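Scroll down for the structure; my scribbles are underneath it.
Complex shown without one protein chain; remaining protein chains in place.
A and B label the chains in the order they appear, each numbered from 1.
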Amino acid sequence: MRMHPSYEMLRPGKKFPHVWCPGCGHGIVQGAIIRAVQKLGLPRDEMVMVSGIGCSSRMPVYVDFNSLHTAHGRAIAFATGVKLHNPKLHVIVITGDGDALAIGGNHFIHAARRNADLTVILMNNNIYGMTGGQYSPTTPIGKRASTAPYGTAERDFDPCALAQAAGAAFTARGVVYNAVELEKLIETALTRKGFSLVEAISPCPTLYGRLNKEGSAVKMLQWQKANTVNVKAAEKLPPDQLNGKIITGVFHDVETIPYTQIYNQIIQRAQASK
Amino acid sequence: MSKDIRLLQGNESCSLGAIYAGCNFFGGYPITPSTEIAEEMALMLPREGGRFIQMEDEIAGIATVLGAAAAGAKAMTATSGPGFSLMMELLGYGCMAEIPCVIVNVQRGGPSTGLPTKGAQADVMQARWGTHGDHPTIALCPSSVEESFKLTVRAFNLAEKFRMPVILLLDEFIGHMREKMEIPGPGEMEIYNHPQPTCQPAAYLHYGDGSSVGGAYASLGSGYRFNITGLTHDQHGFPTGRADEIQWKMDRLRAKVEDHLAELIEVDQEFMDDAEIAVFSYGGAARTAQQAVREARAKGIKAGLVRPITLWPFPNQALAEVLRKVKTMIVAEISQGQLLGEVQRVNQFHTKVVPVQRYDGEMLTPTEVVNAIVEAAK
Partner (left out) sequence: MKERYEIRLSGSGGQGMITAGIILAEAAGVYDGKNVIQSQSYGPEARGGASKAEVIISDKEIFYPKATAIDILLAMTQEAWGKYSGDLKPDAVAIVDSWYVKEVDRPGVISLPFSQKAREEVGLEIIANVIALAAISQITGVVSPESLEKSLMSRIPKGTEEKNRKAREIGFALGREARK
């Protein structure tokens, strides 16, 4: 019998079945991460997957890396400590829209500002899924949630623009419908030094979809397919044709010296002055 | 080699103690009156090949400390009341996930922003009960610059051995006071580093050793791939909802402190052999009490001092023995009675318990304590 190629990277004996609902996009993101790591040949003893709280943040339990499931919003701050103490490790942060942008918003922007050498995979499903569908910082204005029964009154964040403005080295967005593109974006992000963000748009049919009458998981994926525009194509389109579209691809990609490397220089400077 | 005698602040000696203990990571957020610790660590750590990071807030500060410690660092943060409040969230995480680290709280007046530059001793209960959920804590309380050094070393040793955050409960009085002390030479004080596992990675259980105290445990990136979570978990570190596993985990957390009280609890006693009146006091306030019992003795009053060096776990037994013996117990503290309540809880002997308190930002004076002793001796 041939094993699924991802199988060896999972913890099948221990923690399956997983908690994600049927039709959830998070498993596709997990698959894309595993394939990207396999393709790059990164040794998994050097992989550390750090997460916060929420549906997305359950991933580290399933993947057979070093795994650190932290508290709500704090994954990036924990991960900063892991990476700074042992810069040889590849540190991937798994987070969601609520985890990274609401309770963890301050850590998110400051990690980007100081260019902490982390690969952040932000699984954006526009809602708090685990706790029953409350609105998040990426729920579009007017959309419904259990705490927005008449639609939200708030505007949403663009996580990629936010990270770039705060100083990130690499930002990109993919959708789970285009799993191959998503995998490439994650692969690229893993090779970049400094703060790298991949926002993965992942549908939540159980809560966001149902509350907003967006239909089945299949329908939500079909909507993704029909409404995704690559950033290069988007550049040539007039703004009114991009309303309500998901723009994917690499937005920002610059060479930087990551925080850990600069700190190593500080150690050299301090030791020279000893 | 000539002795290394220096004039130091309590905050400085705490930093030097941390370096002596092998601390190689500090993450935190500056706050008065603890800031000198961060400043010293920022200066010293990179020289030793360690790392310092100033985070965006205290929550992030302790988060980096726990992350670094999970990756094998000997890590520390330092703060004061408002920051200690923010750290409660992840103090609980550190206890649940069993990650060793040292958290220094240089107490100042509160509540809220309170008195940034003035001392207090009103975080006693917060150090014990500040987090949600059931779990024990360990808190050590220095009364001098030298003790600040030595208890910082001890805090690291206990953190490593008991696999949990250990609180060094300083106060502004000791943190900002300068005294001279002799810095111990290398090897003069014991340094405990936890053993590393030697089993095959497939057989490794991160929370699997029979006793959680003094056992081996691995770091992230060490070749043992395991899971750490703040969710209640099984021996592997994987989340569990099973009643038997939940009970096992909670008992394990409790037992690691409750089964080792003799090792954890240190109480200093002065003039207690024949004392009829005892003063119970710790940290900065104990300095006043030390002076006061001597002045009372000079007046011919049989007074003595009981000074808890370990505040949590609380020295119930040592205190009960004293309460059984003495006529009056005077509780001298810079708070509205956080220590007093504990003494009253332990007092089953109809011993008179008298509070002497101050909470106006100033230290108790020896006269205030002596007056209480004289009154009790009437």
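The rule we apply is simple: a contact is a pair of C-beta atoms (placed from the backbone, for glycine too) under 8 Å apart; a residue touches a chain by one contact, two chains touch by 3 or more.
Quick caveat, the model's predicted, so the values are computed rather than measured.
**Student:** Among the chains present in the display, which ones are touched by the chain that isn't there?
**Tutor:** The undisplayed chain, in the complete complex, is in contact with B.
**Student:** Please pick, from B:79, B:212 or B:288, the residue that touches the omitted chain in the full complex.
**Tutor:** Counting the whole complex, the residue in contact with the absent chain is B:288.
**Student:** Looking at B:37, B:363 or B:376, which makes contact with the chain not pictured?
**Tutor:** B:363
**Student:** Go through chain B and note every residue touching the omitted chain.
**Tutor:** Looking at chain B, the ones touching the missing chain are residues 5-7, 32-33, 116-118, 173, 176-180, 287-288, 290-291, 294, 363, 365-366.
As a working rule, only the chains that are shown with their structure count from here on.
**Student:** Which bits of chain B are touching chain A when the two form their complex?
**Tutor:** Within the complex, chain B touches chain A at residues 24-25, 27, 43, 46-47, 49, 51, 53, 55-57, 59-60, 63-73, 75, 89-90, 93, 220-221, 223, 225-231, 236, 238-239.
**Student:** Using the touch definition from the top, list the residues of chain A that touch chain B in their complex.
**Tutor:** 14-15, 44-46, 48, 50, 60-61, 64-71, 74, 77-82, 84-86, 88-89, 106-107, 110, 263, 266-267, 269-271, 273-274
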